[in-house]
Structure formats: C-alpha cells, structure tokens
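Only one protein chain is missing from this complex, and each of the others stays in its spot.
By written order: A and B. Residues from 1 in each chain.
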Amino acid sequence: MLELLKNLAAWLTSSAQWSGPEGIATRVLEHLEYSVLATLAAAVIALPVGLLIGHTGRGAFLAVNLASFGRALPTVGLVTLVFLAGGLSVWPVYVSLVALAVPVIITNTYAGMAAVDPEVKDAAKGVGLRGRQILWQVEIPLALPLIMTGVRLATVQVVATATIAAYVSFGGLGRYVFDGLAQRDLVQVLGGAVLVAVLAVAADLALGGLTRLLFRGRPAAAR
Amino acid sequence: MTIEWGWFPDHTGELVRLTADHLATAVPAVLFGLLIALPLAVLAHRVRPLRGFVLGASNILYTIPSLAFFVLLLPVTGLTRTTAITGLTAYTLVVLVRNTVEGLDAVPARVREASRAMGTSPLRTLLTVELPLALPVIMAGVRVATVMSISLVSVASYIGYGGLGQLFTDGFQRNFPTPVIAGVALTLLLALVADAVLVSVQWLCTPWLRGASGPRRPKLRKRA
C-alpha cells in the first residue's frame, strides 16, 4: 500500500509523464473536452425541457422519473450500442455522456420550478405579469439554485464517466485506467483515478463558485 | 443496425442466468452499503465536526471512476465477485450516507427530547424513534442506490463479473448489437422492478405515512 502510494507520487510528479501526446497534460485536456462539450450539449437540451415542464406543469411525471431512468441506463451498454451502430468514431462517447447528464438536469430543473411557491406566482400575476415574464422574472430566478445543483451533479457524473472514451479507443484520463487494467499497472490506474477525482471536484467547486457569483446581491433567492 | 429477434427465445436460459448473476452482485452491494452507511450517518449526525468529513469523503468516493475501483481492488480481493460487490458498495455510500444524515436531521428535536424525557436510552431512541421517522428519506436513498448499482454492475464486465453487462462485451467483440440491446433493456427493466419493489416495501414499512395518495416523494411534493 505504502509502496503503491510512493509509486503514485513518482508517477504524478515525473515531468516525462506530463508532456507529450500521451502525457497527463494532453489527457487532462482531452478529458475536459469530452466533459465540457457533453455537459454543455446536455444543458442545451435539458434546460428548456425542464423549464417548459416546470412552467406548464405538463409532463411532470416524466420529469420526476427521468432521473431514475437516467441512473438505470447502463453507460457501457449505450457506448457499445452506438459504437456498433455507427462504427469507430467519437460519437458513442458524446451520446452516452449526454444521455447521462440530460435526465439529471431535467429532473432538477423541474424540481426547482415546482418548488416555486404558487402564491408568489399568483402575486406576480396579480401585479400584471404575463406567462413569459413570470417565467423569466419570477420562476427562473427562484428555481436557479436547484437548477445549478442539477448542472453540478451532471458535471461530476460526466467527468467521472468520461473515462469510457478510452474503451472505444479515444483519449482522456480513462486511457490510464483502461491501459493500466490491460497491463495490470495499478500505479497507472490509481494515477488516472486520482486525476479524474481531482478534475471532478475542481469542476464542482468551479460551478459552485459560479452559482455564488450569480446570486451575489440576492441573498433571499440563494438561500 | 438490425435486431435478430430469433436470438431472444434461443437465449432465455442465458438471459435468466445473467439476470440472476446481475442481482447477486447489485443486491449485496446495497445491503453492505446500508450496513456501513447507517453507523457512519449516525456518527455524522451526532458528532458535528465529523459531519463534513464523512459527507466529503463519501462524495469523493463517488468521483472515482468505477472501473478504477474494481482494478485497484484486484490485488486485495482478486478476480472474483467480491471485487465487483466491494466496488459497488463504495458507490452506494454517497447516496446512503447523505440521505440518512438528512433523514435524521429532519427528525424534530422535540420528538427526540420527549423520548429521552420518558427515560428511553439514547440508543433506544435512535432505533425506535429517530430511524423509523427518518425511514422515508433513507428509503429514497436506498432506491437511488439500488437503481445506480444495478446500472453500474455492467462496468464490472471489464473484469468478467458484469452480469447482464457481459452481453455488452460479447456484442462488442462480435460486432453483434442484439445481445447488447437485450442487456440494456433487461438492465432498465431490472432497475424499474427493483424500484417498484422498494416502493412497496416502504409503503408496508411506514403505515403512519399512508394517506389516500399512497407513498410520496419527500422532496418533490408540490404544494396544493
């Protein structure tokens, strides 16, 4: 165990390990590329859907249960399926990561919208706001904390799961995990795992900071 | 991509075996997860300074890629089902610990104090008052953990213990979508059924919560 940690320290600090096309720096950038693009794509799909369901109240059952469905969907199977359908390309990676993130964001966005006090909405109506104005000026600001929670959860899951790219021949930090498994090189696996965890935690903290920034000066909503 | 429907009736035996295999990995993972999470959560609930540490640690466990977990366990537990179960157990912790802590937090202090005032020991109060009252939130966590475990078992297919996930590696190697589709569909079905079973168990266990509307989600309840 101690030996393993010592080797890990050596692995993580060797400059040769960090540079070059197979170096840690490249792998981290690749990993970020998959994660950021997938999360953004998922947000673009999921946010409007979640807001719509929350605003209209239609499809609430779907929104509530979607997260459960998303959790149940086996990523390995999805990657394999898209790979078999479309051949060797980066598509399987993105499809499965987006599929992982979309349900989380929809469910949380809906939950945020559903938690907005109906009386507040009534009051907004009472002062003469219309549907769209209520959505933008009342519902979304109030729902934002839960919406951001969804985005953060999705991001952490995507970063941890983007290792799957290596399964279908691509890069990212998963390379260390899959290659380390094939070579039974535990130091490499551990190094990859630590880097993924660090990246996930960093992404979570960054989004947390962003959320706080969004709520600066609006303490009531940011509760 | 075509599905060969004839493959299904021809492989029912294998599908049943793999499903059983799948459950034999996923279910113990959740049970062991509970066994570990309950005391941890009680500790985190009681000893405030430990709270951040316990929750943080289980959060970090969650960010480690599951495959890495399995591989790192190989020198300890070998190429066995134990490796798959241990890895999955670690994954259930984040949900189970957090939900249990939240559930315990939600028990009104007055209730606890009343129980203590009646001369009930702290342990007895915990077992007979607090945990039962926290049960709905804990069960919500158990449901999430169960569905997650069922889905994640397939990752263990990289070390040969993936249950239905074995169909993924098999289809992958042979460029054969049919078993992969079967595996995905059965995994989803299994998760759905397991979730439904847990909802029923919860309903049976919490008679005091039964309203006209049946079991409710504690967090997403909409105000009328």
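As a convention for this text, a residue touches a chain if its C-beta (ideal position, glycine included) is under 8 Å from a C-beta of that chain, and two chains touch if they have at least 3 such contacts.
Heads up, the rule we're going with is that contacts and distances are computed from a predicted model.
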{"item": "UniProt protein name of the chain not shown, from \"NADH-quinone oxidoreductase subunit N\", \"Glycine/betaine ABC transporter substrate-binding protein\", \"Cadmium-translocating P-type ATPase\" or \"Ferredoxin\"", "value": "\"Glycine/betaine ABC transporter substrate-binding protein\""}
{"item": "Among A:81, A:166 or A:207, residue touching the chain not depicted", "value": "A:166"}
{"item": "Contact footprint on chain A, counting only the chain that is left out", "value": "21, 83, 87-88, 166, 168-169, 175, 178-179, 181-185"}
{"item": "Chain B, residues in touch with the chain not shown (by the definition above)", "value": "4, 7, 11, 14, 24, 27-28, 31-32, 34-35, 74, 78-82, 85, 127-129, 131-132, 135, 157-160, 166, 169-170, 172-176, 178, 205"}
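Quick note on the criterion: only the chains that are shown with their structure count from here on.
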{"item": "CA centroid of chain A to CA centroid of chain B, Å", "value": "20"}
{"item": "Footprint of chain A on chain B - complex, ascending", "value": "1, 60, 62-69, 71-72, 74-75, 143-144, 147-148, 150-155, 157-159, 162, 164-165, 167-169, 171-172, 175-177, 180-181, 183-184, 187-188, 191-192, 195, 217, 219-220, 222-223"}
{"item": "Parts of chain A lying in touch with chain B, wherever the complex brings them together", "value": "64, 68-69, 71-78, 80-81, 83-85, 111, 114, 117-118, 156, 159-161, 163, 174, 177-178, 180-181, 184, 186, 189-190, 192-193, 196-197, 200-201"}
